[in-house]
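The complex appears here minus one protein chain, its other protein chains still in place.
== chain A ==
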Amino acid sequence: MEILVASAIGAMMAAAIYLILRLRTFAVILGMTMMTYAINAFLFVSGRLVVNRPPILQGSGEAVDVTMYTDPIPQALVLTAIVIGFGMTAVVVMMSLGAFIEGGDDHINMPQDDREMPPLKTVEDTKKIEEETA
């Protein structure tokens, strides 16, 4: 069973990496979603694979046999990660949608004219400004 789990997680990760290397936002969003699955599953299985022993205490709950239950900590961790992951996906979707509506295409790369920085003021320029204000 361990081989199946590891290979499935690896396959999801490979697909995720391939998709985030694409040029359009939607593919990258898909890739990130895939990566969320893979990483959540990975974190979850760090508690090792246990079948039929959910961390729900049986009986009165007073005396607990620890070996009867799977590790609850990775589960708690992943539970919030799933919800936060959704929040993150939503923000990214919104950003890509905004970029598409504003810019007219859904390319992920930064356009050249966005990258251009304002020219630097040289020391002479600064001096000139100072003289003008003085």
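In this section, a contact is a pair of C-beta atoms (placed from the backbone, for glycine too) under 8 Å apart; a residue touches a chain by one contact, two chains touch by 3 or more; residues count from 1.
Heads up, the rule we're going with is that contacts and distances are computed from a predicted model.
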item: Chain not displayed: protein name in its UniProt record ("Outer membrane lipoprotein-sorting protein", "Monovalent cation/H+ antiporter subunit A", "RNA polymerase sigma-70 factor (Sigma-E family)" or "ABC transporter ATP-binding protein"); value: "Monovalent cation/H+ antiporter subunit A"
item: Positions on chain A contacted by the hidden chain, ascending; value: 1-30, 33-34, 37-38, 40-42, 44-58, 60-62, 64, 66, 69-73, 75-76, 78-80, 82-91, 93-98, 100-102, 104, 106, 108-112, 114-115, 117, 120-123, 126-127, 129-130, 133
